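This part shows chain A:
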Amino acid sequence: MFLTFITFLPFLGALCLVFMRKENASAIKQTALAFAVADFLLSLLLWTNFDNTTEKMQFGLNVSWIEAWGINYHIGLDGISLLLYVMTTFLTMICVIASWDVKKHIREYMIAMLALSTGMLGVFIALDLFMFYVFWEFQLVPMYIIVGVWGGPRRIYASIKFFLFTAVGSLLMLVAILWIYFHIQQTTGVATADILYITDHLDVSLDASKWLWMAFFLAFAIKVPMFPFHTWLPDAHVEAPTAGSVILAGVLLKMGTYGFLRFNLPFFPQASFEFVPMVAWLSIIGIIYGALVAMVQEDLKKLVAYSSVSHLGFIMLGIFALNPYGIQGALIQNINHGISTSALFLLVGIVYDRRHTRLISEFGGLAKIMPKYTVCFMIVALSSIGLPGMNGFVGEFLVLLGIFQVNGLWAACATSGVILAACYILWMFQRVMFLELKNPKNMDMKDMNTREMITIAPLIILIFWIGLYPNTFMKTFDASVNHLVSKVNPDNFRPHQEKHKDSHGEHAQLITPTEMASLNQKLQMPKKF
Partner candidate 1 sequence: MLLKLTCLVPLFPLIGSIINGFFGLKIGKNAVGLIACGSMALSFLTSILIYIGYLMLPEGQHIYEQVVWSWFGAGDFTVDFGFQIDPLTLVMMFVVTGVGLIIHVYAIGYMHEEYSFYRFFAYFNLFASAMLLLVMGNNFLLMFIGWEGVGCCSYFLIGYYFEKKSACDAGTKAFVVNRVGDFAFLLAVMYIFNVFGTIDFSDVMHAAPDKLIYGGEIVTIITMLLFVGATGKSAQIPLYTWLPDAMEGPTPVSALIHAATMVTAGVYMVVRCSALFNLSPMTMMVVAGIGGLTAIMAATIGMAQYDIKRVLAYSTVSQIGYMFLACGVGAYTAAIFHLVTHAFFKACLFLGSGSVIHGIHGEQDMRKMGGLKSHMPVTYWTFVVSTLAIAGIFPLSGFFSKDEILYHSLMDGNIIFWGMGVSAAMLTAFYMFRLVFMTFHGESRVDPSVHPHESPKVMTMPLVILAGLATIGGLLGIPLFHGWHILHNWLEPVLHFDLAHALHQSEHMLHEAGRHAPSWAHLLTPKEHNIWIEVLLMIFSLGVAITGIFGAYMFYIKRPDLPDKVIEGQWGYDLVQNKYYIDELYDESIVQPTVEGSKLLWKECDAKAIDGAVNGTANVIGWFSRQAQVFQSGFVRNYALFIVVGFISLLLVMF
Partner candidate 2 sequence: MLENTVPLSHYLMLSATLFVIGIVGVLIRRNVIVVFMSIEIMLNAVNISLIAFDNYMNLSGGQIFSFMVMCVAAAEVSVGLAIIIALHRNKPTVNLDEFNLLKW
């Protein structure tokens, strides 16, 4: 019940705003903020009361919704969704603050923002396919409106592209959902779309499960977005208002990765295993491709957008390493990307507000006039290139570690993304912050004001917190991940799984003595010189 309340609280706020006069903007903003903050604090309560030791769903509620179809209003949080849930409320709050200066139709803006928040929260708590789909589609609309109304010059194109792109994917997912619904009905005789039930009872032939997997994959891959489906992202990001970009990068993309963890892996473990190479290569291409393309962007936001493509590639790689390192890394990387990239967008937004341009060539030498801004930007930039001691590193390392267990080559390719990340971020940073302050338009730019500080500061604190003591966050999903891994562990499907006593410490199962020796022998011993 509590969970429901938190989830729909923002929507409540939106309703309140509907009845407020659009004239007194300040009241509207304050109300919105009040609701957002309240929501965030309450969600923190969830976190504090969360039991880390179990992978079971918590704060659950399961009441019948459409009896005729056996569809329930079933919600709950587990380790996989908890942090995403909290991050959603958190970023909503940040966004409300960050959009304080929106002048155009502020009331509609805040309504959309709060409604969006509810939609996203719903996605993370839904434990019924039907309900999940409802929220999944519902949150499109406010986002569409936000991009389309408060966006940049090509906003209409971008918003429609965003909407249709996502809709196509999710509609195919709908078909898959229906198919599963009836399949379950036939096999178990129970008409239900309950995710947990399906997770336990779904048994389909490998071929069928591959098709279903594909259907889900398309929906989520578009959302993530993975390499060939990513082109909506740069447009959406560039056109969206700052807060829009923040939500987009911070939460919406995570819904894709969340989908993989909640559906593809547990529903179709074997299919997932079969598809690992494809996903891995797509992600690797995404990592390198995104980084390379980001390097040559002239628009700051576009650069960050492509960098997200690259980062999300890491997350996908981690998920499909199918081992605890990878998946935990992916989960924490979810959060990290949410924090770092959101911060980057906020920072870009700050200069955009002052100069109404995002072209890198327009800037240069800002470090001289905006020291605070420079420091913040530097910290965030470093975190997004995964400097150890900051949040990015923890996730990236675990992900790479995980994928290394699967295939060293993949790990190597993916790691090269780390180098490229340094290239594009630092090059951009140099061109924007350093060098001489040539452009006269920049001469009188103000440094960050208090409100902007308030939006950035918490993110920076988190950057270091996660970087130095991530256990606070990682212990929440430990149990869930282990449970998940036990389901999808590739050893369950390996054609001939060699199980042998490991005489070489607990890690011989990673490199077996035989493998080791064979590897070892490949090399000719050089003569002692």
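Heads up, the rule we're going with is that a contact is a pair of C-beta atoms (placed from the backbone, for glycine too) under 8 Å apart; a residue touches a chain by one contact, two chains touch by 3 or more; residues count from 1.
Basis for inclusion: all candidates are chains of the complex that A comes from, given by their letters.
The structure presented is a predicted model; accordingly, all values stated were derived computationally and were not measured.
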item	value
Touch-positive candidate for chain A in this complex, from 1 or 2	1
Residue numbers on chain A that touch candidate 1, as the complex places them	161, 165, 228, 230-232, 289, 292-293, 295-297, 323-325, 328-329, 365, 367-368, 382, 387-389, 394, 397-398, 400-402, 404-405, 408, 411-412, 415-416, 418-419, 422-423, 426-427, 430, 433-437, 468-471, 474, 481-482, 485, 503-507, 510-511, 513-514, 516-523, 525-526, 528-529
